Structure formats: structure tokens, C-alpha cells
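The structure under discussion appears below in the form of C-alpha cells.
Missing here is one protein chain; the remaining ones are kept as they sit in the complex.
Residue numbering begins at 1 within each chain, and the chains themselves are lettered A and B in the order written.
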Amino acid sequence: MNIILLLPAIFLLCLVFFIPLLRYFWLSLHAYSVSTGLELIPNGGVNWLRLLEDDRFWITTFQTVRFACVSVSVEVVLAIFIALLLDQKFKGIGIARALTLLPWALPTTIMALCWRWIFNTPNGPIERLISLVSNEPLNILSDPHLAWLATVLADIWKTTPFIALILLAGLQTISKDLYEAFRLEGGGKLQAFFTITLPLLRPYLLISLMFRLAQSFGVFDLIQILTGGGPAGSTESVATYAYINAMRFLDFGYSSTIILGGFIVLLLLSLFAMVFYVYSRKIFISKL
Amino acid sequence: MIRNKFLLIILLLWSLCPFFWQVYTSFCSSESILSPLLNIDNRWTLQNYIQLFTSEPPFWRYLLNSTIVGTTSTVLTLIIALPASYALTRINKVFATGFKLFFFIAALFPYVLLFLSLLEIARALNIGNNLFALSLPYASLSLPLAILLLSAAFNDLPKDLEEAAKIEGLGLFQRLRWILIPLIAPATASTSIIIFLFSWNEYPIALTWISKPELITLPVAIARIAGSSVYSVPYGAYAAATVLGSLPLIIIVLLFQKQIIAGLTQGAVKG
Partner (left out) sequence: MIYPLIIFISIAYSAWSFTHKPIDINILMPAPFADSTSTIVDQYNHENKGKVHINVTRGPLETEAVSDLAISSLLLGASPFDIILIDVTWLPKYAEAGWISSLDKYIDIEEWNSLISGAQDGNSYKGNIYRWPLVADMGLLYWRSDLMKEPPQTPNQLLEISRNLVQDNQVEYGYVWQGRQYEGLSCVFLEVLHAFGGEWLDDNNHVKLSSNESIEAAKWLRKLIKVGASPKAVTNFAETEALQVFESGQAAFMRNWPYAWSELQKDSSQVKGKVGLTLMVSEQGRPSASTLGSWGLSILQNSHNKKAAYQVIRYLTSQASQKKLFTDYGYTPTSEKLFDDVQLISKLSILPELKRALSVVQARPMTPLYAQISNVLQVELSSILTANKPAEDAMRLAKDKTKRIILSSGS
């Protein structure tokens, strides 16, 4: 009887997760593009061979993974500090927490536009500050090395508060007595952080890491509006590459292949991360 | 303590600065945006805002569209997620764990990758250009997180309560309607706000499902805004649009900060 209550949910999830993935697989085995007059024509594994040879796909995948790893690790470190900072009791802390959360609550398109204007050359505030000390503008969004850092910075701004609040929740589950006991035994503040706080935050760190890594692997809005994938393709992500293949080039077969390829890479990375986590825990436990 | 307060202020500045810059830009005339030290007479203007409200369709239309989609998606998600989460706490433990794992993976999945298939679904069912239909994928994508959050709340309720109600002769629906769901109202509120925010902010699916200009949602409208002079980059209009688009969210966040934070916290603890 109870299982019936679950059925609508299962049905909808199959509709938006399983069927699409199966459909992608089906499409990836077909030529389905404007050149075929938008007809499906089976072409064996040609799309997959093309994907293997397509260095743009691999560069894009690399860039996406790099973006995810760099931004998420900076976010987590910053978030720990922010969580500690917000884990205090005084008047107005509620408002402070809410304001810190604001960047996360805004649509990505809005904040990407904000950042595009901030990074603008020569009229944005950053370039104006630079122009006070140097004659050479940075050209942030037209320099491949700076442009991807700009995307990372914008992402950090937006999602650090989210992680910080999850960690804050974790901090609040830690009993204050633990710290008191530790202090009585003569432990310093820093030591307390490493022996009590960090280990007890582990599950929360793990959850936010997994969630954020997976989500930032799908980065799309930010890239499309902030840089459009340029300059020199240096900020392109798997999602934007798949998007232009489908919506601009009208090559749906290949776009599906890119999406599935990206998905497989993501699966492998998660598997790798999982193994790494379990292994590191074993070492951790064996040391105790 | 002083040091902490100082750091907190820096944190708030960092979070709010880009936004202040937008507010400032939105009140600048187009000449003064380009030359910051220009004479002060021409500096301030409401032109950017006036333009947004006189364009066709006017800007509030996008706010309305997003509100409609946000509300219907939230309601739809709750209608499906509440019974499902209840069921999850009442079925065999092994199954429940399996389902939870499935929901968890689904919640992690970078949904952007689904855009192409979802577009095909919209075409096959002929439900493109319909705000109510748009809430279908939104609700489906929000389900995993909603179910995880709500089932955690159901789990916390004492079992005896339901047993007592059963003995009183209340059916399943009545128990849910009158006893269980009211008891988890706080969790429901937090979940709703998170779903609402997601649906309000979603971009790639709205971009592909809606092509009628009077139906597009706020994030898409923002990305497509056109400026006052068609031959110059409309930074002022962009800024005004981002300010107006952010206002409802700022209000929501300030009003519901407790629920949002509780929701995120719950998700972290129980997930």
C-alpha cells in the first residue's frame, strides 16, 4: 500500500532521469543533425569515435574538471572560516547569516551579468582601480588565463555561502562541552580545531563536496553569460559545448554523445573519489 | 570579539559589494557609466528603470512569470513528495535505503545535462511555451531533495502518535492530512522555499522550453535584455534589471532566513 504513494515520484524521476539517459544513448548511435534533414540515421559508433578524436571535447572536459576542483576546494576552505565566523551568538547574527546567503539565492544569470560588468575593460571597477597604478589594463575577460579565474571567482562568490551554511549546521551539532574539556586538558584553540572540529565536520564536508563537485561539473549559466566560452575556448564547459552543438550547430546526435561522454567522465571521477575516500578512512582508522 | 566583528563586516562587504555596484550603475546615465569623472549634473537618472517598465513586455511580466512557475512547481513537488516521503519511512528498511540512495544520486546529478532530452519531451508532448508545463520538469528535478528532506522530518515523528490515530479509526489519508503533515510544517516550509528558489532561478530548461517573449521567466529575460540605445552596450539597463530581479529574492531571504537555513541544515544532517 505504502509503495503506491512512492509511485508518482518514481515515475517522474524515471521520466526526467532514466528516459533521457537512455534516449541520449540511442541518439548517440545515430546521425541526427541538420545534414540528415533532422532525421535519425543509424551510424554505428561514429559519434563515439568522433568524440574520442575530438580534442576540443577533452580540453573542455579538462577545463570543466579543473573549474570544479579549483572552485570547490577554495570554496570549502573559505566556507570553514565563514562558518566559524557565523557560529557566534550576538544580536543581528540572523540578519548577517541571511545577507551572507544572498549571493546563493540570486539567479546565476543575474550575478553573471554583475560580474561581467565588474570585469569589464576599461569601464569596470577592477580595471579602473588597476588604471590608477598601471597603464596596462588587465583585459580580464580577453585573457585566457584570467578569464577562467574570473569564472572561478564568480562561482566562489556565489556558492561559498551555501557550503558555509551546511558547515554551520555541522558546527552547531558539536557540543561546546567537548571544547571545554579539551581546554581543561591544556589544548590550544588551533589544536582544538584540528582534533575536534575538523573530524566532526567530516560528514558535512563530504556532503557539500560531493554536491558541489557534481553541480559545478554542470556549470552552464555562468559561462554562457560571463564569457560565452571564450577567449580561445578557454572557459568552455561540457554543458556549454553540448549546448552549442545542439542549439547552434543542430547536431543532436553528437551533442548527446558529448553529454553522455561527460556523464561517464563524471561517474569515473566520483568512483575514483569514493575509492580514495574509503582508502583514506582506512588509513585514518588504522592509525587510531 | 572585535576582530570577529571586523571579519564579519569584511565578509558582508564581499557578499554585497557586487550588488551595490549594480545599484550604483543602475542609477547612472549612460554617459556617466563610461566616464566616471564627468560633470555631476548628468550623473543620476531613472531612465534605466523607466525603460524596463515601458518596454514590451514590461519587466514586471517576467517577475510574474517566475512567480507563477515557482509557485506551481513548489505545490506540485509537495503534492508528490509528501506522500512519497511518508511512504519511505513506513516501508521495508532495505528498500527504503535503496530508494534513498537513488534519490541521493538523483539530487547530485548535474541536471543541466538533461536539457536536450527535456526539450524533446516538451516537443513530443507539445507542452512547450506553457508556464504550468514548465513546472513539470522543475518539480521532477526538485523531488529527490524534497523527499530526502521531508522523509527525515517524518522519521523524527514518534511512531505511537500514528498508532493512536489508527486506533481512533482514521484512514491513511486522514492521518496524513490532519496529524502528520501539520506536524512537519516547519520542514515543509523550508523545503518549499528551497524549491521555490530553484524554480525561480533555473535557466537552461526555461531557455529551451519557452520561446514566446511574454512567457519567458526572469533569468532568461535578464540574459536577453536589450538596452536603451540599440548600438551601445546597455550596462545601465542590465544593472537596473539585476536590481529589480534581485529585490524579491532579497525580501524572501530576509523574511524566511530561519526556514532556509533550517532547510539547508536539515538536508546536511539527515542527507
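The rule is simple: a residue touches a chain if its C-beta (ideal position, glycine included) is under 8 Å from a C-beta of that chain, and two chains touch if they have at least 3 such contacts.
Model, not experiment: these values are computed from the prediction.
One of B:F103, B:W209 or B:F256 touches the chain omitted from the figure, and that residue is B:W209.
Hidden from this view is one chain, which touches chain A at 31, 33-35, 37-38, 46, 50, 53, 56, 121-122, 137, 139, 141-144, 228-234, 244, 247-251. Of the residues in chain B, those that touch the hidden partner chain are 31, 34, 55-56, 119, 122-123, 126, 128-129, 207-209, 211-213, 223-227, 230-234.
What we mean here is this: only the chains that are shown with their structure count from here on.
Residues 1-6, 8-9, 12-13, 15-17, 19-21, 23-24, 82, 85-86, 88, 94-103, 105-111, 113-115, 117-118, 120, 123, 125, 128, 157, 161-162, 165-166, 168-170, 172-173, 204, 207-208, 210-211, 214-215, 217-221, 224-225, 238-239, 242-243, 246-247, 252, 255-256, 259, 262-263, 266 of chain A are the ones touching chain B in the complex.
For chain B in complex with chain A, the residues that touch the partner chain are 4, 7-8, 11-12, 14-16, 18-19, 21-22, 25, 33-34, 36, 80-81, 83-84, 86-88, 90-91, 99, 102-103, 106-118, 120-121, 136-137, 139-141, 143-144, 147, 172, 197, 200-201, 203-204, 208, 218-220, 222-223, 235, 238-239, 241-242, 245-246, 249-250, 252-254, 257-258, 260-261, 264-269, 271.
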